[in-house]
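Read through the structure below, which is laid out as structure tokens, and then see the notes.
A single protein chain has been omitted; all remaining protein chains appear in their positions.
Here is subunit A:
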């Protein structure tokens, strides 16, 4: 197991270098000159003179690898440069927008876990009954319904029509409910299916038969089956946490939630390159670390996988 952990940790080094390099060259793939973009976004007409000046200010005339090294060194110290639009430090803007996003994703995660475990276990216990079929029908609708459509429909019903909840922003009480539910919808359908199917699969295992022979109550057997099915769902859940944070982009824009997803889309419209770059880098690093934790966690929990 130790060997696996060391190998997995060492493997992080090339991946992280690859990610940072990719995030860096993204800007260089741009068809337009970053210096020109930086001038244009402030509604100044670019001339040969001020472009050259901006190029020097942004350090664009240095050799490629030097620029990469400087950028990476700064990024490691938490300096992602300044926004082209308002010249504020990018790190500061992101630090301000991160807590609302984490709050939204956290509430959403709670809804996902509670609902999918409840519905998934219910479907598995009542396999092929009417309840199971009806719930699975609803779940199927959940997979095909576009998140943004569900979002505006919920907004119309609960905020405009019934006036129970606020339409947007995050200051009003209960404002988190609509965006969190919308975000959770797609994931709930995945996990209900996953939990139901792994549980039904487990129900056919020999240990269940043995439990019945021993005369254990159905409740105890269900508890055993549930515990054994948890592993796959936990792994999948761990991997979808960064996806959940990334998935807030659309939802935050619908509900005017002041998080990093909205920050990123605004940055795209403004062609604010340093902001986009920082967003990509932070998201990718988050994703990689979540995967690492999930992999290590599942090896640590499940003795059967330790030998692998």
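In this section, a residue touches a chain if its C-beta (ideal position, glycine included) is under 8 Å from a C-beta of that chain, and two chains touch if they have at least 3 such contacts; residues count from 1.
Here, contacts and distances are computed from a predicted model.
Visitor: For the chain that's not shown, choose its UniProt protein name out of "acetolactate synthase", "ABC-type quaternary amine transporter", "Glutathione transport system permease protein GsiD" or "Aldehyde dehydrogenase family protein".
Guide: This omitted chain is identified in its UniProt record as "Glutathione transport system permease protein GsiD".
Visitor: Pick out which of A:19, A:85, A:102 or A:122 touches the chain that's been left out of the picture.
Guide: Selected residue, touching the omitted chain: A:19.
Visitor: Considering the whole complex, not just the chains shown, which residues of subunit A touch the missing one?
Guide: For subunit A, the residues touching the absent chain are 14-15, 18-19, 22-23, 26-27, 29-31, 140-141, 143-149, 152-153, 155-156, 160-161, 190, 193-194, 197, 200-201, 232, 235-236, 239, 242-243, 246-247, 249-250, 253-254, 264-265, 267-269, 271, 273, 276, 279-280, 283-284, 287-288, 291, 295, 298, 305, 308.
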